[in-house]
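A single structure is presented below for examination.
Missing here: one protein chain of the complex. Every other protein chain is in place.
Right, chain A next:
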């Protein structure tokens, strides 16, 4: 009896301690998530909403801007994530070399971008990529191009500029994970491989990469989520338009525009948000599937 009462009291105490956090989480996370799911079935403008069933989903399939945004987002994802992951891995391996001088300086230099103020760096990048900016001047001085590239006037180069910017910003962040993982690998594993005559490229390909697999998976999933939610750079570089002619519009930017810029269409923007959730879920699942341990049931 006494035991049961004590247990009950402990339970009440426990719940009392977590209650404030639960209330806040419920109010600001779970409720909006559920509400947005409900919203995604609503049609109408502004607050004038009514239940529309699958109308929003049908609208998605016929919305050229949505399809454009989806396509752009995938382009950013497919091109940028692999480049960044490979770069981060190479930097990490290079900076893990104990004989390298000024290691700390290099590490800091590569990590600083992801803690730099977004607006400050966007402004600098915009001026660098301007028609008469330093990038065009340098490329012309090197005779790589004959005339200046209109970085934000050309659909292709606008994408390139954004990819360069986000790669610059996030490579160091991913590198830190690899560096931490590399430092956890027993040094004698590499020494054993060296003595056994395993060449350097094979030590990287067959030892480093497999041993970093869990971290590579983690960074890939996080980067995928980040890229699918890409908003900041596009908004800042194109003054919120996703131009030229929607060539850099992303799903997140489109959601923002649908909600706050155009005639508010809350229901429809909720539907687009859920598309991102779905895509992230499917891609993460695929990545886990690819990375799972072989021969392990």
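Here is the rule we go by: a residue touches a chain if its C-beta (ideal position, glycine included) is under 8 Å from a C-beta of that chain, and two chains touch if they have at least 3 such contacts; residues count from 1.
Assume contacts and distances are computed from a predicted model.
Remark: of the listed names "Nitrate reductase", "Glycine cleavage system H protein", "Sn-glycerol-3-phosphate ABC transporter ATP-binding protein UgpC" or "Phenol 2-monooxygenase P2 subunit", the one matching the undisplayed chain in UniProt is "Sn-glycerol-3-phosphate ABC transporter ATP-binding protein UgpC".
Interface note for the absent chain: among A:86, A:180 or A:202, the touching residue is A:202.
Touching the missing chain, out of A:124, A:192 or A:239, is residue A:192. Of the listed residues A:46, A:147 or A:210, the one in contact with the hidden chain in the full complex is A:210. Within chain A, the residues in touch with the undisplayed chain are 186, 188-189, 191-199, 202, 206-207, 210-211, 213.
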